[in-house]
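Notes for the one structure printed next.
All protein chains but one are shown in place.
A and B label the chains in the order they appear, each numbered from 1.
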Amino acid sequence: MRSFINVQDIGPLDKAMAEAFEIKNDRFKYQHLGKNKTLMMIFFNNSLRTRLSTQKAAMNLGMNVIVLDVNAGAWKLETERGVIMDGDKSEHLLEAIPVMGCYCDLIGVRSFAGLTDREYDYAETVLQQFIKYSGRPVFAMETATVHPLQAFADLITIKEYNPLQTSPRGGSLCGSHSPSGELEGGRSSLPKVVLTWAPHCRALPQAVPNSFAQWMNADPDVDLVITHPKGYELDPKFVGNARVEYDQKKAFEGADFIYAKNWSNPGVTNPADYGKITCEDRSWTVDTEHMSWTNNGKFMHCLPVRRNLIVTDDVIESPNSLVIPEAANREISCSVVIKRMLEAL
Amino acid sequence: MRSFINVQDIGPLDKAMAEAFEIKNDRFKYQHLGKNKTLMMIFFNNSLRTRLSTQKAAMNLGMNVIVLDVNAGAWKLETERGVIMDGDKSEHLLEAIPVMGCYCDLIGVRSFAGLTDREYDYAETVLQQFIKYSGRPVFAMETATVHPLQAFADLITIKEYNPLQTSPRGGSLCGSHSPSGELEGGRSSLPKVVLTWAPHCRALPQAVPNSFAQWMNADPDVDLVITHPKGYELDPKFVGNARVEYDQKKAFEGADFIYAKNWSNPGVTNPADYGKITCEDRSWTVDTEHMSWTNNGKFMHCLPVRRNLIVTDDVIESPNSLVIPEAANREISCSVVIKRMLEAL
Partner (left out) sequence: MRSFINVQDIGPLDKAMAEAFEIKNDRFKYQHLGKNKTLMMIFFNNSLRTRLSTQKAAMNLGMNVIVLDVNAGAWKLETERGVIMDGDKSEHLLEAIPVMGCYCDLIGVRSFAGLTDREYDYAETVLQQFIKYSGRPVFAMETATVHPLQAFADLITIKEYNPLQTSPRGGSLCGSHSPSGELEGGRSSLPKVVLTWAPHCRALPQAVPNSFAQWMNADPDVDLVITHPKGYELDPKFVGNARVEYDQKKAFEGADFIYAKNWSNPGVTNPADYGKITCEDRSWTVDTEHMSWTNNGKFMHCLPVRRNLIVTDDVIESPNSLVIPEAANREISCSVVIKRMLEAL
């Protein structure tokens, strides 16, 4: 695996899931793989969960870790040729990135969406520069438009807590039921997973919902519904064949998992709205009434979460809240990705 | 050991001391204990000695270490329920702390005294939140009101340099003399240890003197005297049975160890004075005349120290100054604490 950005990069999902649970049962099993190998983690913006879980995963695998914090404001790499560099940019990416590659075996990149230039963000310019010029395998630790380590962890969590699952939690979790079959009572045998927009006070990227949709779509054992106010349509390449339901209540009915997340306007229906907050409707906040519409649904969120804006205290503190085990699975998803990259060196 | 805050947490002091000297003789002896274990060090304010010595101790014990710097100003965790989090606090402690616990086995916390709200500081709110919500053993790397790793290192240092000690330095250092006996000449067989206030230009917490008093009181082989200007009384729960002597000269007479430290007004006699500088009397600065009153006393300070304010150049540079070996023992005290926590996992 030369890069890890999209769900396709991890190969067949059932195999990836099997490895995830194998590693969760013995997270030091592949420690020999990382001996004398170095991971460089490059942060262009702040991170708590990603920083800690990735570092932990790499150490579990026996790697050395170097963390490089690049203040978003201070990292001024020249990217154009021909420019006389007599301004505030002291280095050109064509030198900086290959040099970073010199001192490590794998690179994790945390970049960010500017939320002003949709084309630039969706081109994943920074990430692609690392892939092109570093000479090393690169994985996304949340970038402008994707957060695959989170989505992979989310899928692990859904497998663990799937109420329709016949095999015991922690065992083999890829369903043995027929993917399109029906259970007694006429409901689908697939867990219904609902990605719901929720209000927020700051403009946030679409990386988490993009990757969540992509990963859920890739799993034939998940029935994905996306719900959000009109105008907040995610990029079609991520929505794929998922059903979009603008009525939040209809979307929630019968849901097994509610995945809440805010995102700013993706600029799909109106490019001028890209990165803006065009809806502040707090009726979308997930509260106990919302959850009562579900099929005893589990609540998920990638964290950090603004309480009583995205979700109420009652819901996030309820026994059905999975936010902590979901965060814990970040160590597992990242371990699988690093293991795969080490094996391919 | 589930937490390390007070002297009681370390159990019998003679056993802790024996372990300290065992580890000092071979600081890698227990390296197997930390294999595949991760320490997370969380700093809410800056630190030099604590950061370095704790990291070193954890590495000596074979642990992986993750350091998380939380800028005092930037760490804005919501702590109340029911608040609509649409302000500057992006995460609630009820999510943030359990998540940190997910990625490690032990947690060290460095927090700080605000010095404005005595009740809040002495409740050790931040530290207690980590103990309650992290799911991991937690030790104090100096908090609002205690600095037990420092006090433990101080006690190790006093044992090493105790002039009344019959066994050789570096061997078993828990005295074999009768604790309340008298030596020839009528003086006590216990070393006289004097904790003296000294002036400073900034308001400092009481964490170091609090823990120093608590640890010295807990050792039956130490005769503790505390001296400070009137109004600077430490909290009674830390003073315990120690003698308080307001006349610095009388306190110093016959002392074997002088432990100098500034602290701001603890607000015990006048709550309105809490955290303030109510005395700037530079006659309390420890100079050679002060030391001449002692019994060839050793000079101690936890560092960093403001020279010629707390202590003169002559005294801190004299052969009787123990400030460097005292700092070096921070690695040892921390090693014992981490070893105990690893054994109890």
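Just so we're on the same page, a contact is a pair of C-beta atoms (placed from the backbone, for glycine too) under 8 Å apart; a residue touches a chain by one contact, two chains touch by 3 or more.
Fair warning: this is a prediction, and the values are worked out from it, not measured in the lab.
Considering the full assembly, A:90 is the residue among A:46, A:90 or A:269 that touches the omitted chain.
Chain B residues in contact with the hidden partner, per the touch definition given at the top, are 28, 31, 48-49, 51-53, 55-56, 59-60, 201, 303-309, 313, 316-317, 323-324, 327-328, 331. Annotation for chain A: contacts to the undisplayed chain at residues 36, 38, 40, 64, 66, 68, 78, 81-87, 90-92, 94-96, 98-100, 102-104.
Here, only the chains that are shown with their structure count from here on.
Put simply, chain A has to spin 120° for its C-alpha atoms to lie on chain B, with the angle rounded to a multiple of 5.
Centre-to-centre separation between chain A and chain B, using Cα means, comes to 43 Å.
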